[in-house]
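Missing here: one protein chain of the complex. Every other protein chain is in place.
Right, chain A next:
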Amino acid sequence: TNISMWWNFGSLLGVCLIAQIATGLFLAMHYCPNTEAAFSSVAHICRDVNYGWILRTMHANGASMFFICIYLHIGRNIYYGSYKLVHTWSIGVLILFATMATAFLGYVLPWGQMSFWGATVITNLLSAVPYIGTILVQWVWGGFAVDNATLTRFFALHFLMPFAIAALAMVHLLFLHQTGSNNPLGLKSDTDKIPFHPYFVTKDIVGFIILFTALSTLSLKEPYLLSDPDNFIPANPLVTPVHIQPELYFMFAYAILRSIPNKLGGVVALVMSIAILFALPAYKSKFTGTQFYPANQLMFWIMTNTVLLLTWIGARPVEDPYIVTGQILTTIYFMYYIITPLTTKHWDQLNK
């Protein structure tokens, strides 16, 4: 019961969080959260502040690395059935929600076209809440539209949330240490434990080096590879960009949101696409994980590709044939969570 490379992502996420807090702190020393100055302050950081350019690119690309690690971490948990550690898993889903919120808030801060319009689109979803929708969204905005009041509070919340994430991460580890980690075979491993130092200290350091290499390559060679060109244009409430889209790591959820023709329905689907993860610990199986369930393994990879295809659809305009493709993929996405436990049960019965 040795744990493989997929178990490195937990510590990598911790490193990502620390890196984001560190770069973010230094960025916050020079950033101005006012609509008059926000865009220019980011340009000032990149051009005048000593090493501001690397702080900015590392922070922006660090967020992408954070999400790559999170999705791989969640994928590992689904594949190997680690969600059976219910408390650890539930805190993990909360961390995912908090991270997504933080990333969304952070993207608004440069006050480019995409920052402003992305914020407008997503905050407008709150108005879909029955009865209190309009007053709720105006309370969040601090006005009748996304404006200075929204920017200042988004900065405050973006600064605050990572510390909430850090606290949640500590609780996450607390619960994990009650039970111990899962492993690729899903077996009880109490008899196989080895000391953390030097084995996993070294293994984690290897992971850090690889992550740091990836982040540095991205930041130094192609810093704007994952960016939207529209964000180089200062926010203008009178000019709507042709294609409003969030960052890559939110695309799959954006595709799910747009697949439902109803506003409230879309918002519910968006929230459920993440919240459905809370349901996973209810799945029962004889063996932990998919190691002994080939059908489930195949479905896992189908699911992975569904999410990849949804990411692609999220980046495409709302035209034929993308619309119906997105709707079919959304259906497949949600069907996975229904078919998987049934397959497992059937497989267990076949092997009685």
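Things worth noting here:
We adopt the following convention: contacts are C-beta pairs under 8 Å (C-beta built on N, C-alpha and C of every residue); 3 or more make two chains touch, one makes a residue touch a chain; residues count from 1.
Just so it is clear, contacts and distances are computed from a predicted model.
The unshown chain of the complex is recorded in UniProt as "Cytochrome b-c1 complex subunit 8", chosen from "Cytochrome b-c1 complex subunit 8", "Vacuolar protein sorting-associated protein 51 homolog", "Large ribosomal subunit protein eL14 domain-containing protein" or "Immediate early response gene 5 protein". Within the set A:Ile18, A:Ala37, A:Ile135 or A:Leu174, the residue that contacts the chain not displayed is A:Leu174.
Across A:Phe97, A:Phe200, A:Trp312 or A:Tyr337, the residue that sits in touch with the chain not pictured is A:Trp312. Although one chain is not shown, part of chain A still touches it, namely residues 174, 177-180, 190-191, 193, 195, 294, 297-298, 301-302, 304-306, 308-309, 312, 316, 319-322, 325.
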